[in-house]
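The other protein chains are all here in position, but one chain of the complex has been omitted.
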Amino acid sequence: MPNIDRRSFLTLVGAGGVGAGAGFMLSESRKHPVEHLVPYPVPPEEFSPGIATWYNSVCSMCSAGCGISVRTREGRAKKIEGNPAHPVSQGRLCALGQSGLQALYNPDRITGPLVRAGRRGELEFDPATWEESLAELANQLELMRTAGRGGGVALLTGGVRGHLASLLELFMSWLGSDQLLHYDFNHPATLYAANERFFGESELPYYDIENSRYVLSFGADFIGHWLSPVHHGLGFGRSRQARDGIRARFVQIEPRMSLTGAAADEWIAANPGTEGILALGIARRIVDQGGYQGADLDAWRAALDGYAAESVAEQTGVAADTVARLADSFAETQPGLAIGGGATGNHSNGVDALVAVNALNHLVGNIGVEGGVIFNPPPAFGPTASRQAGLSRMLELAEDARAGRIEMLIVSNTNPVFNLPEAAGFAEALADIPQIVSLSTFLDETTAQADLVLPSHTYLESWGDDAPSPGVGFRVGAVSQPVVEPLYDTRATGDIVLELAHRMGLDLAFPWPNMEEYLKYSWREVWSSGTPDPAIPDFDTFWTSVVRAGVWGDETRAPGGEFAPDAGVVDGIGVGAPEFAGAEGEFPYALHPYLSNGLHDGRGANLPWMQELPDALTGVVYGSWIELNPVTAEELGLSEGDVVAIESPAGSIEAPVLVYPAIMPGVVAMPIGQGHEQYGRYAHEHGVNPIDVLAAQTEPGTGALAWAATRVRLVPTGGRVDLVKVGGDSRELGREIVQIADAGTPAAAGAPTVASATDAGAAVGIDVPAVGAEAAMANTRLNSIPITVVNT
Amino acid sequence: MQRRHEDIKFADVNNDIVRSLVETGPRYYVTLAIAVLITLACFFFPWFYQLYYGIGAAGMNHPTVWGTYLASFIFWIGLSHSGTLLSCVLHITNSEWRKAMYRSAEAMTLFSLMVAAMMVMVHVGRPWFIHWALPYPNQMELWPNFRSPLMFDVMAITTYLTGSSIFIYMGSIPDFAAVRDRTTGWRHHMYVLLSLGWRGTDTEWHRLGWAYTFLAVLIIPLAVSVHSIVSWDFAMSIVPSLHQTIFAPYFVVGAIYSGTAGIVTVMFVLRKYMNFEHYITKVHFDNLGKLLLALSLIWTYINVVEVFTGWYSNDSAELESLRYKLFGFYAPLYWEMILFCAVAPLLLISKRFRTSFVPMLILSIAINIGMYTERFLIVGTSLSRQYLPDSWGVYVPSLVELSILVGSIAMFCTLFLVFVKIFPSVSIYEVKETLPAPDEGKTQWQATH
Amino acid sequence: MGVSIVPTLKVLKPVGMIVGVGFVGLLVGYFANAAFFPGTTPVQPIEFSHTIHAGDYEIPCLYCHTEARRSPSAGVPSVNKCMGCHAIVATDSPLVREVARHYENAEPIPWIKVHDLPDFVHFPHNRHVAAGLECQECHGPVETMDRVTRMAPNEMGQCLTCHRDMEVEHGIDCLTCHK
Partner (left out) sequence: MSLIDDFLARWHEYRRPGYYEEFDYHWTMTVDLDRCTGCEACVTACQAENNTPIVGEDAIARGRHMQWMRVERYWEGEYPDVKLRAIPMFCQHCDAAPCETVCPVSATYHNQDGLNAQIYNRCIGTRSCAVYCPYEVRYFNYNNHHWDEPLDQQLNPDVSVREKGVMEKCTFCIQRIRQAKDAAKDDGRRRVQDGEVQPACVQTCPTEALVFGDRKDPDSAVSLMLGNERAYTVLEELNTDPSVVYLKKVDADAA
């Protein structure tokens, strides 16, 4: 043992100590962190950790009313898929529908009732309790009702259908108010009007694309977002490649190629607003060629007199021989289908144009036949009178507000401040309303103006039902059930209304404790209206089965038979030249706003998945842009990323240029959806809102906003930005990436219709033959333990 | 004033070189401090930030997932080439002029390999798992993928690094002994350990000479293979314009080219700042200049072949890749490379140019800038333009990347500065061999054989 | 002259000793921590004894950990399940009274995980139970533990060894376990 002096000893001890400490810490850092296992005190029946539970419900992201199946694990919603038993979606779902989860789990949801603290629009709110807020609101309403001033209450909602609409109707009638309005930017009011004029009923028919062989679409982006995109998509796929040797031809007529135009076999650009004229040109040719032999042939001849090929060609910009070719092939290929909508319907001549499209269907005998236009029976339930408000109705409301006739405005899940043109002055009119109550889930631009915010559940937390419109040719009803416990201190819209009614002492008129009970009560009627099924002996069984399956249907179709329009209708057919706001000399370009695929009318802007979903045609994310034809861009000396001011008679916005190869030279197009000032972190401060520069132009017949009828001029600002987009070069360079087969290639016979991975039970009352139910059931055993009741 | 090479006495050699190790002026410390500071601030700080944030700190993106880190990696590997390889080649061909410069050249090899290895660490997404690329038995029962060119790379570079280290160390043993005998204090102890008990007996000299030649022969094919293998990282992919058979010779020639230019730079610096004017002379610059000229011509030829192959393929992907390289976003860089590496070196035809120190320094630096550009273009242009046009993109290096590039140069300098104070940066005994022996006018080498 | 290494070694000795002692300290510290504070035997919020339940009374594992039979996750029994027996058994034990309190207040018991696989591992309990594996193979002789200890390392080598020995079909494919 060598001699160690004191100093060395201490040094060595120090070294050893430091080493030991380091070793100890190293070992400590390698240990597992403590994790807890927290079981339910009393687990829900058939709940199993680690096993997914599927609940069937109804999608509320747009007005199509697709059935959905929501996968939940340990009480959290994980994935939304289409409900395979639902005849509209048949197991499929669009991008927006799947993003419903991000509405549910959105970080910017309102977490509890709020009372305005600062001035309006300053976003200063104090938290409140439901008890106080509801008590005060009910008190106010009751006072107004008993004083006979109930008419001063206006209720403005989004596109509400089903029994919630009936409940609101009932509530407003008890208040004594007539001011119940549904405002939905995308509501096809002109289509209803055109159908009423031509078919005699203000309903949407079922467009049987699946069995059609020729689809001639005038402006309707039916695959993108128009009416029922998922169902149309199913029809598109099946009409193309599911029938032996038959492949439908799709022709799309619109000034700017939409998703549907891109998928179509032929895209024809007609001058904006002249699609109806083109339809009549085609009709004229069909009549001339002897394609129509009805009794009222002479009336048709007279009505179509002014639509000779040359004049149509001149007005629409579509060559005369193209018109003739379209007419001949449309008349020849049976069954065919003419569809009108979108910008065609939302122009100054919208209703006339859509009537012309309906006329086309009639002339070739496509009405009431498989593969053509099929009338839907009346919806299974829901109010019959339409409360849908067009621009003129909203202007009336604004006028009432200014005149002091509106004392209280209740807004529920609609955003008119964003979705109405600034020129309509709706936002300013709100200032004249003493009390604004918002039942919104998110702090959107309209809610920002509210005095009282009573946050509502998302559709994934609430009870509801829906009778989809357009249906699928027969009556369908679907029940929407909560799939998760409510995240926050929010309530379902229906429950809020019922609660208000109870507090107002209207218990006798509203005997239902909550929305679920109201639905159960209402669905008794549905049960008794259907065909009796021995397997379903009583209502409770029926209800359980419907909630489990998510959908009920009655396959009785509307009576078919010959259709003939009234004589006066034929005489009245004719489409005038489109009228634009803004003179052509001063404002050289027609502005073509369109609903974007993911953001829809702006409601999807707070969903990060939708913000990051590349635009289907341009690949742009997170922004706004203005589309110019390459020729237009060259004339103006603009290239991608150059910022231009878009000036219309009604206002001005700035957006970067995107050179888009498939748009008419005289037209500029802009997507709707961005430009939010509020609406959460993902929505605000991205892009601009083209609705802001739209003139308050209406379609005269319906008062609907003619959003395609504004002209603009482009003023380069000299600024430049990099458009954020996904994708590089858009030319294939002959690399045969997307290969093309010629028309002679036979269709894929027996192409499969694939089952969903989920199926929580067969639909009640109907059979959806498209779904391979057997295969679906096999997977069900693992995935789905259907639970019919969730505590709300 | 300048002593002629022939006038130098053996004792002068010893004294000069030991002086370079022992006597350290403030200028050295200032330089070292600056180099260390830049290394810390420009290399380690951004790298730690990148470790924390992720590779996203660099400018890489979806189509161009490789960037300057990999370009730097190839650059440093390339720079490593002329040291040991050149030294070996010249050794077995008995080139006398090699002897004054080979030590520093070999040191360059060693340090650029180390920096290259660091670039790998910087490049990968999860460097904390880098050991998975080494074959060792483990409970996961997993081995590296021996089919991967990257795996070949790991092997080749490790081998080359080992070989080069042994080579430079072996050649330095007599010098360590010489320094050991002329120093005191901690230096003495260090050189005692480093010199491995060298006494300078005939047997020792004989064995050293034999082993040295043996290693030199062994290292030549190794060095050629190393850069061929590095080229396979690229050539074995099916990326248009990378998937070419010419890539291995292309990389080897490019490596020797940039390495030789690097030696010129280093020699200029040593000559100037370590007072080795009389050991490193115009002869060396002249010879290296000739070598550079030859290499530049070969390099130009390979570039022409590469362009021709792309054009002659008449394949959409190859053509686009070529077009993009020549006229696309990075075209200025391409033409800069051509100017620096193919056109400017033609000046070397003039002997006056070759024997002028400052112009040679400028040219050598220009060549290395050009060669760095070449490596960057190989990565950048090819990956930006691949098969699916919709996935094309543009890559621009971020500040972090540029900073790490600067920092890596500083790291190299730091290592080199430390080296010159530990290793005799000019070989004492081999320089003596080139001098007239005290007796009979023979060199010492001839005398001992 | 100065060739000998001995003087040099003498100079280096103190440094060597410091480094050596420091390294030994490191090893001691590391293993002392691992040995004395292994963290594999956490103290549970309620001192449930498997010795009594699984050992003395021989209650089968799957009686309480029912989910292991049908779910990837074995889970721990709910308070409800505990009360299934303890409503009448040993009701005066202070621990059972604590459980009863949780039951009455509908408060879950925050058990601490003993066997914790990383989240990237797909380990379906149901498949392993169906394959006839005894719980003890991975969890150790739980029936003899008053306080449950993690016996097995639950590392990849263990999975691989077993999958190989049992000749599990494609059992050593990475995707069998990694998710």
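Labels A, B and C are assigned to the chains in the order they are written; within every chain, residues are numbered from 1.
Criterion: a residue touches a chain if its C-beta (ideal position, glycine included) is under 8 Å from a C-beta of that chain, and two chains touch if they have at least 3 such contacts.
Just so it is clear, the structure is predicted and the values come from calculations on it, not from any experiment.
Put simply, the missing chain touches A, B, C once the whole complex is considered.
Check A:86, A:249 or A:713 against the missing chain and you find that the one touching it is A:249.
Only one of A:42, A:487 or A:636 touches the chain withheld from this view, namely A:487. Touching residues on subunit A toward the chain that is not drawn are 73-74, 76-82, 91-95, 98-99, 101-102, 104-107, 223-224, 229-230, 233-234, 236-238, 240-242, 247, 249, 257, 259-260, 262-263, 265-269, 487, 597-598, 608-614, 616-619, 621-623, 629-631, 661-665, 681, 686, 722, 724-727, 730-732, 735, 737-743, 745-746, 748, 750-757, 772, 775-776, 778-779, 781-783.
The chain not displayed touches subunit B at residues 53-57, 59-66, 123-127, 129-130, 132-133, 142-145, 147-151, 154, 233, 236-239, 383, 386-391, 393-395.
Mapped onto subunit C, the footprint of the missing chain covers residues 119-120, 122, 124, 126-127, 130, 170, 173-176, 178-179.
Note that only the chains that are shown with their structure count from here on.
If each chain is reduced to the centroid of its CA atoms, subunit A and subunit B end up 63 Å from each other.
One finds 52 Å separating the Cα centroids of subunit B and subunit C. Across the interface of their complex, subunit A is touched by residues 14, 17-19, 21-34, 37, 39, 42, 67, 70-73, 75-80, 102-103, 106-113, 116, 125 of subunit C. Partner subunit A is touched in their complex by these residues of subunit B: 63, 316-317, 320, 387-393. Partner subunit C is touched in their complex by these residues of subunit A: 8, 11-12, 15-28, 31-32, 34-43, 48-51.
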